[in-house]
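Right, one structure below, let's go through it.
Complex shown without one protein chain; remaining protein chains in place.
Coming up: chain A.
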Amino acid sequence: MDKPQIILHIQKSVNYTLYDAKWIPCSAKFVTLGNYPRGTGAIQIYEVSHGDVNVIKDVEKSKSFKCGTFGASSLQNRHLATGDFSGKLQIWDLETLDLPIFSAQAHKEIINCIDGVGGLGVGEGAPELVTGSRDGLVKVWDPRQKNDPVATMEPGEGEAKRDCWAVAFGDSYSAADRCVAAGYDNGDVKLFDLRNMALKWETNVKNGVCCLEFDRKDIQMNKLVATTLESRFHVFDMRTQHPSKGYASLVEKAHKSTVWLARHLPQNRDIFMTLGGNGSLNLWKYSYPSARSKKDSEGVEMGVAGTVDLLQNVTLSTQPVSSFDWSPDKMGLSVCTSFDQTLRVIICTKLNTL
């Protein structure tokens, strides 16, 4: 009866391929990134205003943009960090888009994914960006230090370099603690502890990992969602790590196609949206088990996975949905882009009653 509604509020088609859309913190504006057919990059800023979106800024750059984040910039600056097709990491001041305020040749190949932490009052510690690339490397950057990453995660000698499709920051609850999760095209999920500069955990989810997201970046690791090819997603309970079994997890089928993304609602960490290759949006609610950990036969603590319930399902497009972003300021407001060159502002109602 009280199921939340997913309603298409505004729809706008554009003349370039959309790869990413992000709400500008503390505003009714969002920025879209993509590439024009001639191989150049697009940055556009839109403002939502009385049932319509208006273009505020429209800039074309030499290289196509793949991904972007505001995660590492302060609320005052709201600088956008982008990764492009040529492997460049750039940071833009949205007021003056002529030249990036930071530019580094981060990778040899396309930057598939980017995440930021330490800015926006989210999480403790230094502002940091993490990028994952087709060249198999995951690099952590500090915007205060140009040209050199502060940390690099690369395959060991003789190991094949896998295409890195997903990166996510988490566990950033103190100045020193911080983790990076990275997902690869072969289904590997690796968790790097930046405090100890060591691999904390790794697993394989059998299919290429399209997206990783912690339910929150700035708390002790709680949950990690990994979406994969072949219409599956995994939810790991990250509170209790068993020495041999690792973290407890559940697997759920969804979308009947690739699950491209999972995004947690900023106002409620147990609700998240998954986006499918068939153009559908699924809203999920995670329910914790009665006890989140139990002792195994040898008396070692191990985690217990909860369950997920599908709250709402809606199909908006015939093409895969490439990005989705909840507005951090207005609950239920979100923007999503799909490969049909359309951006959509979506409203979810009744989220506060869940």
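The working rule: a residue touches a chain if its C-beta (ideal position, glycine included) is under 8 Å from a C-beta of that chain, and two chains touch if they have at least 3 such contacts; residues count from 1.
Everything below uses one rule, namely that contacts and distances are computed from a predicted model.
S.K.: Assign the chain not included in the display its UniProt protein name, restricting the answer to "Ribosomal RNA-processing protein 41", "HPS4 biogenesis of lysosomal organelles complex 3 subunit 2", "Adenylyltransferase and sulfurtransferase MOCS3 homolog" or "RNA polymerase II-associated protein 3".
M.R.: "RNA polymerase II-associated protein 3"
S.K.: Which listed residue, A:152, A:204 or A:220, touches the chain dropped from view?
M.R.: The single option touching the absent chain is A:152.
S.K.: Consider the whole complex, including the chain that is not shown, and state which of A:67, A:106 or A:333 touches that chain.
M.R.: Missing-chain contact among the listed residues: A:333.
S.K.: Would you mind spotting which of A:40, A:74, A:103 or A:313 touches the chain that isn't drawn?
M.R.: Per the contact definition at the top, the residue touching the missing chain is A:74.
S.K.: For the chain left out of this view, which of A:127, A:170 or A:320 touches it?
M.R.: In the complete complex, the chain left out is touched by residue A:127.
S.K.: Spell out, residue by residue, where the missing chain touches chain A.
M.R.: That gives, for chain A, the contact residues 1, 5, 7, 9, 26-28, 48-51, 74-76, 118, 125-128, 140, 142, 144-146, 148, 150-152, 175-176, 194, 197, 329-330, 332-333, 347, 349-350.
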